[in-house]
Every structure is written in structure tokens, then in C-alpha cells.
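For this depiction, one protein chain was excluded, whereas all remaining protein chains were kept in their positions.
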Amino acid sequence: MSVHIHVDGRRVPVPEGISLAAALVGSGHWTFRRHAVSGRPRGPFCGMGVCFECELTVDGQPGVRACLAHVRDGMRVETCPPTDPDDPSGGDVLAAAPGAGTTEEGRGV
Amino acid sequence: MSRHTADVVVIGAGILGAAAAHYLSRAGQRVVVFDRGAPNREGSGTTAGNLHIQAIHPSRPGQEVPADNGRFLPLQVAVSDMWESVELELEASVELRRHGGFMIAETPHEYAELRAKQAMEAAAGLPTELLDGDAARAALPLLSRTVVGATWCALDGYANPLKITPAYLASARRHGAQIHGYTPVTGIAATRSGWRVTAGGDTYDAPAVINVAGPWIAQVARLAGIRLRMTPVAIQMHVTPRMPETMRHLVQHIGEGMSVKQVTAGNVLIGGGWPALRLDLDGRSVASVRSAGGNLALAARVLPFLSGVRLLRVWAGPLAATPDELPVIGEVPGAPGFFVAGGTYAFTLAPLWGETLCRLVAGESPRVQVSDLGPDRLLIDTQSDELDLVANQERALEGAVRDSVQQGSTRRKEQA
Partner (left out) sequence: MSDRDVLIVGGGPAGLSAALSAAQGGLRVALVDEHTELGGQYFKRRHPAVVARHGDFRPAGTRLVTAVRQAGVDCLTGHLVWGVADDGATLLVAGPDGAPHALRARFTVLATGAHERVLPFPGWQLPGVVTAGLALHLATIDRVPVGRRVLLAGTGPFLLPVACALLEVGVRVVGVAEANHPYRLGRHAAASLRYPARLRELAGYLATLVRHRVPVWQDTYVLSASGPDRLRQVTLGGRHAGTVEADVLCVGHGFRPNVELARLLGCETRPDPVVGEPVPVADVVGRTSRPDVYVVGEAAGIAGVHAARARGQAAALDILARTGRAVPPARQRRVHARVRRLARFAALTEALFPPPLHLLDGIPDDTEVCRCEQVSAGEIRATAGLAHNGLNATKGFTRAGMGLCQGRECGTAVACLTRAANPHAPAEAFTARMPVRPVPVTALGVPPRHAAGADRGRPAGGGTPGGEVVR
């Protein structure tokens, strides 16, 4: 019995009832996120909710540990934050934040 | 036991001791610094790292005597420029950020306070701007509808408390200062030409001693037979995990204890001087869950995005407060060569206090007038009843000093 999840917009069939980490790894997805400091890819590590390496965004909610979540039909999963093609940092999450750096310019004294 | 000489003995390797050691050693003085533990592990390393340039919020939650924030202003104005050059001077990054800060009001009464504060700042030559609620939100859309006004100061900022003290110490070391961690001072005696400090089983003769021991100031002074009235407290900080850059400013509250900022690494630090559960001068102070809830709820009321974040860590640290909530800096009357510095906002004022101590030791006048901030006002009259009032507190603290001495001697034995 399969369900379908959407990984970064792509529809992926996965076995019902398995963990999201298993679903992603089983379908060949190993980069779950990019590190906030270096932007290097990170995948699941401890498998028991301790290391927080497998955090990703599920149905719009960030910070979901894939090793603790189960797949659900129609689940939408975002692995790396969307990368601006013009962004030389290659998807550094700090550079991709909405509202960043919008308020201090021109505040005179 | 061996005997050493120095020009200045600094007791306490927090930010004040480190800054003083930097200025003194750069001026050619032979400096020896002692700390009962690792450098920068107490108040200086557990503080929020705010650079408060606009006038301070006069009361922490639970603070009995409000601070005279007007007295701080000339100090803040003077130190602002010093922070600007600190990274160049120390040849190190301390994650200095001068992105400005808001102090917000949520009630008409608080807004009136902001107006008065802004007038006071203008008179002191500190440029700040008074904004109504909509203007404040236009400048910082993260602010909630509860905000009715704010003062803006472009000079407010942040420096990483975990970097600035080590950077000062590294500079002092480059200029020849000796830094001794885990070496509590066990004796201070007046000599004909100055002071003899006993630490780590050795003695150090020096014409000048600087007591910047933070919450242990009174205990260290007592080793020299000086009775000082200090009122150390423990306050706590709260931090979120790293987040994408969301906020570049320091946000404070004029009426309640709140400071919020996002640091270079991306974590949001939420503080405001809320009291910890327990001041523990022997171990680590214990954070209060009630304070955490109060501080976080207030921060989330002013900055609603904070109601959706996670709390990563809470920690508590000591604050070397004085009974009148003003800084203390200067030579102890009747004890020539024995200097004390401490009090609240020591982090912001550290560059100024380091330089001031250096000048006072050399007999020069500091860049700002501090004669009214001397330790004379904190001296305990040994003839009065006041001694009894502080006796309990001191007994508890003596235990802490004794234990640290024992720990120190055990460690020395292990090293030997």
C-alpha cells in the first residue's frame, strides 16, 4: 500500500506508515537541509530525535524532525530552502530570509 | 612559595579586568591578572552583550532602587566612540554590530517617559529620535500593535561577550600581562609601598591592586580589610536556536525588563534582567522558570514573531549590583593604590572603565568625570548596625571563597 508525498514539489510514492526519514532515504533523498553556517548538505544522523540533523519543513512547518514523523498521503516536504540563482552563497539560509535588512537603511540620527 | 613583583595586580578576569589589563599593559605596566576560575565565566560571559547607548531602562524586574539613568548618559556617550574602534585596537573580531536600537512604550505613561528620556538625551548630546507607534512599526514592522511609541538610537548595538573578554586578554598577553586562571586570591595585605597579594601560594608585591571581581568584589575587598556594601544578584538570559536573519536591531522596553536582539550567529537572545531563582557564587546560578515565562511572554507581546519560536537554552549569571544601582569606580579612601570597579552595565562601559582604571592608576584624570562614582559611598561604617545586616550575606559568601580556595589548592597539588 503506497501513499504519495511531495518532496520539493515532486510527487514521490512511498510505503504507507513508514517514517519520513525512511521515505526520503528510501527514495534516494539524502540532503535534508543545508547547514546554516556553511551551506553544506546534511542528512539524517541519529534516527532518534536527538541530533536535529534531519529537520525539514513539512506542510509549511519548519523544524520537523523527519525521523520522528510518519508519512501521510499528500504531505508536502521541503528539504533545502529555495535558492536564489543570483545568490552566490548557494542557498545560505541567512541570506534567504524574508524581511532581512529592510529597516535600518536611511535611519538617520 | 615564591615572591614576585608587578606594577598592577588585577583581581578578576571578567570584562573589566581584561579591559584594564589591556590598557595597563599597553601603557607599559607589568600586569598580573588572577581569576578564581576560568576567565570570562561569570557575569561577563553570561551577559547579553548589549551595547546600551541610549539611556537605560531604570529598573530590572524586582529591582528595588531605580537607577539614575541620567548619570549614565555621559558615560554612554563617551564609551560609544570607544566601542567603534575596539576591533581595530584589539586586532580581533568581537562580532561588533552597531545597527541601532529601539526602546519601546506600550502605554501613554510610558510614552511620556520616552519623551522625557529623549529630551534628556538631547541635552546630553546624544542623538535619539522619538517615534509614535506607527512610525516605530514602519521602521521595524516586527513590532506589535501594542507599541505606542519608541525612541530610536542608531548607536545601540551588540558585541559578543564570549569574544570581547578573550580579545582583551589576548591583547594584554601580547603586551606582557600574565593571566592566571583557577588561582583565587587568598590574601591582600598593605605594605609600606603598596600591596602584597597572595595567590596560588605565591606573593605578588605591587603598588596598585584593582579589584574587579564582579559579584565577589566585597569578599576580595575584605581580604584587604575593606568593607564594601555590594548587592550582587543573579539574572537570566534566554536564547532561541539559530534563525534566518529576522531582526537587526536591539529592542528594549521603557517600562518593563526586556531586551531582544538577534546575534551574528542567528540566535535571538531574550533578556531584560529578570531575576534567576538562586544566586550561587559557588557553582552555577539557577534559572527561574517563572522569570523565563514572564520574560518570553513580554518579548512575544512586543515582537509577536517570538511566540512561534523555540527556546534552546536558559542560563543565569551573576550581576555585581551596587545598592544605589550606579557603577562604582575609583580608589578606596584610606587605601591608596587599592582600586575597585564594578556595578551594572559594566559590559557596555568596559572600554571606558578599562581606560579609566589605567589613568587612575597612573594618577591621570579620566576622559569623563567619575569622582562621584567612587567606592566611598559603599564603605561600611564598622561602628554601625549596618555590619549586622550584611553579616548573613557575607557568611554565605565566605563559604564560597573558602571552597574556591580549597579547590585551587587541590588543583595546585595535582599540578605539582
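Letters A and B mark the chains as written, and numbering starts fresh at 1 in each.
One rule holds for everything that comes next: a residue touches a chain if its C-beta (ideal position, glycine included) is under 8 Å from a C-beta of that chain, and two chains touch if they have at least 3 such contacts.
Bear in mind that the values here come from a model prediction, so they are computed numbers and not experimental data.
A.B. asks: Pick out which of B:Pro244, B:Gly271 or B:Pro327 touches the chain that's been left out of the picture.
C.D. replies: Among B:Pro244, B:Gly271 or B:Pro327, only B:Pro244 touches the chain that is not shown.
A.B. asks: Contact with the hidden chain only, please: which subunit A residues?
C.D. replies: Counting over the whole complex, subunit A touches the hidden chain at residues 1, 15-19, 21-23, 25-26, 30-32, 35, 37-38, 40-53, 55, 60-63, 67-68, 70, 93, 96-99, 102.
A.B. asks: For the chain that got dropped from the picture, name the residues of subunit B it touches.
C.D. replies: 13, 38-41, 45, 137, 141-147, 162-163, 166, 169, 179-182, 240-244, 246-247, 265, 284, 287, 289-290, 292-293, 296-297, 300-301, 303-315, 407, 411, 414-415
The criterion applied here is as follows: only the chains that are shown with their structure count from here on.
A.B. asks: Cα centroid separation between subunit A and subunit B, in whole Å?
C.D. replies: The separation of the two C-alpha centroids amounts to 40 Å.
A.B. asks: Hey, which residues of subunit B end up touching subunit A in the complex?
C.D. replies: Contact set of subunit B toward subunit A: 99-100, 127-129, 139-142, 152-155, 242-246, 248-249, 266, 310.
A.B. asks: Note which residues of subunit A are touching subunit B in the complex, please.
C.D. replies: That would be residues 36, 63, 81, 93-104, 107-109 of subunit A.
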